[in-house]
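A single protein chain has been removed from this complex, and every other one stays in its place.
The first chain written gets the first letter, and so on, giving A, B and C; residue counts start at 1 in each chain.
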Amino acid sequence: MGGVDYPQVLATGLTYGVIFALIALGYHLIYVSSGMLNFALGEQLAVAGLVVLSLTSAGVPFVLAVLLAVLAGAAFGAGYERLALRPASRMGLIGPLIASVGVSIVIGQGRVLIWGPNPRPMDPFTGDPNQSVAFLGGRWQIQSFWVIGLAVLAATALLLFLRFTWYGRAWRATAQSPVGARLSGIDPSVVSMSAVATASALVTIGGIAIAPIVLAGAFYALDFGVRAFAAAIIGGFTSTTGVLVGGIVVGLLDVWLASALSAEWSDVVLYTGLALALLLRPRGLFGREGVSRA
Amino acid sequence: MSVEPVLAGRGLVRRFGGVTAVSDVDIDIRPGEVTLVLGPNGAGKSTLVNCLTGVDRPDSGRVLVAGEDVTGRRPDQFNRMGVVRTFQHTRPFGGLTVAENVMVGAHGRTKAGFVRGTLRTPGARREEAALRDQAEELLAQVGLPGRGGARPTDLPLADERRVEIARCLAAKPRVLLLDEPAAGLGEAEADALADLVRRLCAEYDLGVLLIEHHLELALGMADSVVVLDFGKVIARGTPEEIREDPAVRAAYVGTEEEA
Amino acid sequence: MWRRLTAVLATAAVSLSLAACGGGGEGGDGSGETGPIRIGAILGISGRFAFVGEPQKQALELAQERINAAGGISGRQVEFVVYDDEVDETKSVPLANRLISEDKVVAIIGPSITVPALAIQPIVERAQVPNLTLTSKAIWEGKPDSYVFHTTPREEVEVKSVLDFVKDQLKVTKVGVIYDRQPYGTGNLAYLKQFAPEYGLQIVAEEGIENNDTNADAQVQRVRGAGAEAVVVWVGDPAASSVAKAIHQAGWTVPVIASSAIAGPRFAELAGPAAEGAYSNSTYDTAAPPPAQKEFLEAFQARYNSPPTQFAGFAYDSAYALKAAIEAAAGKTDGASIRQGLIDMPPLDGVVATYDFSAENHNGIPNGPLFYIVQIKNGAFQVVFDTRK
Partner (left out) sequence: MTRFLPKTAPWVAPVLVGVLVLLFAATQDSFYRLQLGTLSGIYAIAAIGLTLLFGAAGQISLGQAGLLGIAAFSTAYLTVDHGMGPVPAGIVAVAASTLVGLVLGWCALRITGHYLALVTLAFGLVFTELTRTVLPEGWYGVPPLAIGSLDLGDPQVFFVVVWAAVVLVLVGSSLLVRSRFGRSIAALRDDPVAASACGVDLARTKVAVFGIASALAGVSGWLFALYQGSVTETSFSFTLSFNLLIMVVIGGLGSPGGAVVGAVFLVLAPELGRRYEEYRLLSYGVILLLVLALLPGGLASIGRLVARPLRRRRDTPVEEPA
């Protein structure tokens, strides 16, 4: 069935991989700071491009529109953490998980009602649409460089924040012991809200960057969301670098499978792999023990 | 009166990374006797209980029930062998009533599976009725008559401990391991609990292992004492011997006054 | 204990009474001799196939306005009751029942896509409600007394027009096919493979794609690897435009022929410069349309300021076919009369073709060539070849 064009797999796989990594980073942030799992990030990514399109068509300059969209995304994240996830945590840890499913349904259906069911094209940040350049033996879209650049930028900024600021370090500790965190002056509920807000900002950036390649508002929220779960699991929910590496791995694997097997079977293999990874090694490659077997 | 121990630990070792929580501990629990394990916080008391009840697996050494080696068995298998325990932080079943909590305690020795339970076969109905009666009776015995319908999470801590003890008794056990039952209780409540344990120990010829660092109360209840420090047995004997033992005094300097 | 009993009682009663009173709304009996004639429609308006259902809904709205403005059907106003089944037959089956037993419609137009269309067939047959199905796959099984009629061309017609164009105009022999993994794609793939040898063509690659996929790099790369000299794309948007983009990005210059599913403005809008030069089939001769088609194209453009896709045309023709049928049945609107009316009615010069039903042939459109080949030239489809001549 034709040899696999590895340079092209690298080009496309990396572009999608960094997006999965961004979402996985969002899952990681929320998990380490509040122990919650959030299903809504995929839909937030899918709607990001549409928000920018609406703003620009209303005359807002592009860069300002992106900033506004990211801020709006963060505010929306903080909002639904407070209104939906937090009250549901009375039901134990599974409550917020189901609440995030509810939020993803509301976002998804809201998107269809406001912007209609059809996806919309979006111009790349620079260069004309579908223009591709040869690089490392593969054909790269100009926009791919924007996607990878922005994602790496956002991820490193966050890594620096988590590692080298006092508040950042506190975030990682809050999930382990909210009581301990509270004793050292950190309010876990504020941390949890800011974690969801930051994760929302991350996926909004990712959504805006990837929209020119995959159309704004198309039906890929679940596909991206579940692939990002696979990335987070391969990386081990608890390790920041692990989830980033996991994202790239899943991106490359996904595209490689599509060209080596066929697009139809790549989904089946990917989801089966996700289930097996969970069963055999829930801690993932890099994660610390945090999984109960009881 | 060296009667065959109903539950024994031989050369038990348990390490967590570099820390040896339990190192080479021998311990015997004899029917009708209260064996006390004393030791400051972090001495490995809870780890020892976990190893003796299957909640944790010792790295080496053996656990014997009535002489039979049962090292590494699951907690529910220990339960079916008559070894039951309470927990340092009470672990009630919040979704069930107090009576139902006690009835779950008897799960190990009852049989009605989900088919017979659903079809309400005569056998299942008889067993259910017997369980209900036993629950009411045990609750009365532990001093909570008629509280079967309440929610465990609505009870004060002392009563919640009593429900947990009733839950253990529902299994008609041979050995009862109590993990710091008096923790967080007032003086009067602790004494009342001590009397209850002694009474149950005599009435059911129960072997009791008591984990406590509430010195005066525990020594009063115990028939024999083992003192742990950093996972090792530093003294063994009757309560009176232990009171004067210099090694114990050293490990416990300054804890006398602790309420 | 009693408090809980009242709780369960209250909520269960409320829920079940929902059902009893819920749909009481529209009273009136559509099939009575007076009052508006109600015609039902089940279309895939939202979800994956919105690009098919949405224009069809618009076409029916346009038809309702124009029919009523011209005096309605046999003196009675017409009302189209349109439901969205999101192309999920779990929804189309109850919707069909709702149209029949609740809204008392006299006929049903749609569904647009194969799976729901097959699913509601037993329902319309049992309820004896004429069904003008809009799916291209042959649903009618040939029984003369069936209540199912087609106002869409048979799939082979379009497949043959594509193969003919590839052989005679593009003059290549090795063809790669990228097809929708749903029945719309697999059905036509089968016809392509069946008729290709007749045209001396060889199918060298078959790659499935999901209608909603927005990345087709893998499929394009494998078709190119198989040595295809032309790429036939049998899937709707956004997948079709993704294929065009992938070909463009791979720097591969190869003729692309897409099915009539994308013969509309959206393909160029989504694919951008990558769409340039792509061919497709269209039922409209935009250059010199026959009178009925010209009037519809202008009316649709005026009403919705965007050119209609072929799907809109089929829906519009179905509306007028039913009008002609009822008039042929002297205004009677029971199922059997309308069915007979469809058979007896004079040939209807519709937007897409001249429709002529008979007991033995429920396919309104004759089996001959029908399509125009169109090509994207600076952003819009233009007719470049007429398969009829």
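Throughout what follows, a contact is a pair of C-beta atoms (placed from the backbone, for glycine too) under 8 Å apart; a residue touches a chain by one contact, two chains touch by 3 or more.
From a predicted model like this one, the values you see are computed outputs, not experimental measurements.
In the whole complex the chain that is left out makes contact with A, B, C. Listed residues B:P31, B:G108, B:P181 or B:G231: the one in touch with the omitted chain is B:G108.
Remark: the omitted chain is touched by one listed residue; of A:L53, A:A99, A:A151 or A:A258 this is A:A99.
Touching the missing chain, out of B:E4, B:D76 or B:D133, is residue B:D76. Here the missing chain is touched by one residue of A:P7, A:P61, A:P87 or A:G137, and it is A:P87.
The omitted chain makes contact with just one of the residues B:A124, B:L193 or B:V208: B:A124. By the touch criterion stated above, the residues of subunit C touching the omitted chain are 1, 3-13, 15-16, 18-20, 22-23, 25, 46, 83-84, 87-90, 93-94, 97-98, 100-102, 115, 118-119, 122, 181-183, 186, 208.
Residues of subunit A in contact with the chain left out of this view: 31, 34-35, 37, 83-84, 87-88, 90-95, 97-99, 101-106, 108-110, 112-113, 175-179, 222, 226, 229, 233, 264-265, 267-268, 271-272, 274-275, 278-279, 282, 290-294.
Seen from subunit B, the chain kept out of the figure touches residues 53, 55, 74-76, 78-80, 84-85, 87, 91-96, 100, 103-110, 112-114, 117-120, 124, 127-128, 131, 151, 153-154, 167, 171.
Going forward, only the chains that are shown with their structure count from here on.
If you sketch which chains touch which, the pattern fits none of the simple shapes: not an open path, not a single ring, not a star, and not all-to-all.
Ranking all chains by how far their C-alpha centres lie from the centre of subunit B, first place goes to C.
Distance from the subunit A centre to the subunit B centre is 48 Å, each centre being the mean of its Cα atoms.
Separating the centre of subunit B from that of subunit C, both taken as means of CA atoms, is a distance of 73 Å. Averaged C-alpha coordinates give centres for subunit A and subunit C that are 37 Å from one another.
Subunit C contributes residues 45-48, 50-51, 54, 181, 207-210, 212-215, 217-219, 221-222, 224-226, 238, 245, 248-251, 266, 269-274 to its touches with subunit A in the complex.
Within the complex formed with subunit C, the subunit A residues making contact are 1-3, 5, 8, 12, 16, 112, 116-119, 121, 128-130, 132, 139, 141, 213-215, 218-220, 255, 258-259, 262-264, 266.
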